[in-house]
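All protein chains of the complex are present and in place, except for one that has been dropped.
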Amino acid sequence: MLDFIQQLVSGIALGCVYGLIALGFVLIYKATEVVNFAQGDLMMLGGFFVFTFIGLMGLDYWLGFLFAVCGMAVFGMATERILIRPILGYPQFSIVMATIGLGYFLRSIAGMIWGTDDLKIETPFSAGVVKIGDLVLAHDKLSVIVATVILCIVLFAFFNYTRLGTAMRATSENMLAAYYMGIPVKRVVSLIWAISAAVAATAGVLLAPITFIHSNVGLALGLKAFPAAVLGGFGSIPGAVVGGLIIGVIETLAGFYLPQGWKDVMPYIVLLVVLLIRPQGLFGPSMRKKV
Amino acid sequence: MSFFTVDGISLQFGGLKAVDDVSFSVSKGEIFTIIGPNGAGKTSIFNLISRLYNPTSGRLSFEDSDITEVPPHQIAKLGIARTFQNIELFENASMLANLLVGRHCHATTALWQDMLFMPSVRRAEKAHRRKVEEVIEFLDLQAYRDKIIAGLPYGVRKVIEVARALCSEPKLILLDEPSSGLNVEETDDMSFWIRDIRSELGITVLMVEHDMSLVNRVSDRVLALNYGKVLASGTPSEVQAHPDVIAAYLGA
Partner (left out) sequence: MRFIFKTDYDQDIRILKHSGYWWSYGILLAVMIATPYVLGSYMQSQLVFVFIYAIVGVALMILTGFTGQASLGHAAFLAIGAYTAGFMQSLGVPFIVYFPLAAVLTGIVGALVGFPALRLHGIYLVIATIAFAFIVEEVLARWESVTHGNEGMRVRTLDLFDIPIARDSDAFYFLCLLVLVGVTLLALNLLRSPTGRAFIAIRDSETAGKSMGIDLATYKVKSFAISAAITGMAGVLFAHKMTFISPEMFTLLLSIEFIMVIIIGGAFGVHGAIFGAIFIVMVDPFLTALKDDVPVLVSSIASSLGMAKETAADLRDDLSRIGSAAGLKGAIYGLIIMMFILFEPYGLYGRWLKVKLFFQLFPLYKRATFKRQKTYVKSERNR
């Protein structure tokens, strides 16, 4: 029983990681209907930024964290300006391919700049553990869970209760109409990319002590976060986190209880089954085209 | 039993009754128009007839057979074709390809025959093209034969949609607001064509329309709807004189 709970908790921690990356997907999708396949790679880049600030330049952890997040926000804005804005409104699949191209590019460049070794940084969460009875919880994992919950609540409130959030939702529904209603569409879109990249950077920084920083870490985690976002019904903020938790828990439990090999495919099997039953994901609204 | 009958049909979206117990019947060779303010449920009735929506209750019958349960892609084969309010053409294909898709319900060749383009496919293709050319001639669309739809003006697309529906050689054609977005001249042309569709091709017309002058010119009978319910039915002048209809339009 204790095994189970221990596994469940580490599954939840892993799930939060996926959820955190999935949040980035969902934000951009919610505001622009663009699916950003490079989200995992933005996270990877965030990790490398924080490594540069803390590991190489020797800054304080929190200062490095802040710099990395701000740096990534600027990077996200630049990406939007250069790559996304010219093709916004093209068929969805073209944009998906463009972001896949971006991912390739970032991975390769990061590998050239920072090398291909696993990098590690010391953080305040690196070593400590919390013990509840026989249950052992590592600080680094707890920090991920806490950050995910906070970010999820903040972003949910932002989208549903602020003027800017409403403007973002309007933009995704019909960009031209939003334009006519006086919403500064270009600024809104560039802002959402900044926010999304910042969320990715946060994920990258929090993950640094757990997974190491490596140029392929983004691809590996991104490919798990993606089903998480789909499972939750792309476009739903709580859905992303719930989807992430489901994938994380299933993966961990499958790795513990099932024969080798099931760990990696189980999330995808669950995803296919869910999509067969509910094609719009767990939290996605069912809609159809009006004629 | 008559040509086409809608019997007590209802459609419910959650708590909203989009169509509420509507019954009417259309006889062969008639031009029958449904009018009503926006949101009265006119297009919903069309979507029910072409089976895109499932009715909550009620029956539809066409030529003595019940079509309430027929899957949507078989409706065309039975002889019911339609157009759409906001134009649903195949944007990135030529007009000819669009019209040939209209012939799809008459396709008889199997997949392997298509892949190898057997002589039977070639023969069928020629027959389809002959029929399509007749429709192009009928609606005067020769100039646009090889043009891609995406580049054509709205008025032309509207006509092409009618042409695509005619290509399936229907017995009943559903026109969803044929004149919306057309200028006065184009609306005039459309009214002639609608009458020709009935008199020359012998196709029964069921349409939804807002332009009352067009309705008066072409329709034999009119049905007025509001909030999914039937207000009145009869000849155009009877319906327009009906107090409930006047109230619905003027909001009294």
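In order of appearance the chains are A and B, and numbering begins at 1 in each one.
One rule holds in what follows: a contact is a pair of C-beta atoms (placed from the backbone, for glycine too) under 8 Å apart; a residue touches a chain by one contact, two chains touch by 3 or more.
No experiment lies behind these values; they were computed from the predicted model shown.
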item: Contact partner of the left-out chain, one of A:Y18, A:F65, A:W193 or A:F234; value: A:F234
item: Option from B:D21, B:E63, B:D114 or B:D188 whose C-beta touches the chain left out; value: B:D114
item: Positions on subunit B where the hidden chain makes contact; value: 50, 52, 71-77, 81-82, 84, 88-93, 96-97, 100-105, 107, 109, 111, 113-117, 121-122, 124-126, 128-130, 164, 168
item: Where the missing chain touches subunit A, by residue; value: 32-33, 35, 83, 86-90, 92-98, 100-109, 111-112, 116, 171-176, 179, 215, 223, 226-227, 230, 234-235, 261, 264-265, 268-269, 271-272, 275-276, 279-281, 285, 287-291
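The criterion applied here is as follows: only the chains that are shown with their structure count from here on.
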item: Gap in Å, rounded to a whole number, between the CA centres of subunit B and subunit A; value: 47
